[in-house]
Every structure is written in C-alpha cells, then in structure tokens.
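Of the protein chains in this complex, all but one are displayed in their positions.
This part shows subunit A:
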Amino acid sequence: MSIPLTLTVNGERRDLVLEDPRVTLLDALRERLHLTGSKKGCDRGQCGACTVLVDGRRVNACLALAVSLDGASVETVEGLAKGDALHPVQAAFIAHDGFQCGFCTPGQIMSAVGLIREMREAGEEIDVERVREGMSGNLCRCGAYAGITEAVVDAARADSASETREKAA
C-alpha cells in the first residue's frame, strides 16, 4: 500500500509516500522527514512532548495520523528560528531557564507559540494563571515550570507590545 501525501512543513512543501496508513504525524516527521526536534514521550497524547502546530493550532503529533492531514501546514520547532536569530519564545526559554534536560522543550515551545497566538486572537489579557493552565498539556518531569511560565509570560507580553505597535503604525 502506498499513500501519497503532501504537507507544508515549516513553509516548505514536502511530498511523502507512506507505505502504511498507521504512520502518525510524529513518526512521519521524525522517521521519514528526519525532523527529530519533536519528541515522543508517551505516544498517546498524555505528555505533550510532540506538540506541533497544524494549520496554526496546537496538536499532539502522536495522536494525528499523517494520512488524515494531506494538504495541512505543519510548524515544528525546527521552523521557528530565522537563521541564527532565535524566535522570541526560544530566547525566553533560555533566559528564564525554562528547561533542564530539554526533552519536553520542543513541545513546550510549540505549545507556547500556539498559546500566545490563541491569547492574542481571543484578545485575552496575559495572566500568569492563564499561562499555567494553557501550558498544562505539556509535562516537564525536571520541574522547570517556574521558568517556563516566566518565559511564556515574557514572550506573550513582548508579542502583545509588538501587536500594539503594529496597530499604532
């Protein structure tokens, strides 16, 4: 069985032929496209290490079958930085020590990017408790939550400030 499939991954068109309909988006990214930034911690949607954005929305890539996403746009942690310039969320995670081992980090960061967009689109105020709740689908066993929360709040405030500037301009 071969199933042709097209994804836009980090802005780049990727054509795949899957030999198996059981391939998850996560395994397609990791084992077929060799984008190993997204991590597998549980393979059943419980830990969030595989979080990516599909058409702008946060998704556990381990729970999505790749064949169901033909034509979708996927953003992964590999697509955030522009050359050597880190995405503001990435920079904030380093500055606030929002990780230790780093294994959950790609999922945390993609979840943060998604959450900041969600809050922006809903016109929500940036609130620490809202961020804690919104980031609670991403487990961190090292317990770097304090730094994660600070990083996301900081990046969200910077995002909000830039939005205000854009509107003013």
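We take it that a residue touches a chain if its C-beta (ideal position, glycine included) is under 8 Å from a C-beta of that chain, and two chains touch if they have at least 3 such contacts; residues count from 1.
Assume contacts and distances are computed from a predicted model.
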item	value
Omitted chain (choose from "Carbamoyl phosphate synthase large chain", "Peptide/nickel transport system permease protein", "NADH dehydrogenase subunit G" or "Aldehyde oxidoreductase molybdenum-binding subunit PaoC") - UniProt protein name	"Aldehyde oxidoreductase molybdenum-binding subunit PaoC"
Candidates A:L7, A:C47, A:I116 or A:A156 - the one touching the absent chain	A:C47
Missing-partner contacts on subunit A, residue numbers	19-20, 22-23, 27, 30-31, 34-44, 46-47, 49, 76-78, 80-81, 86, 90-91, 93-95, 97, 99-106, 109, 129, 131-133, 135-149
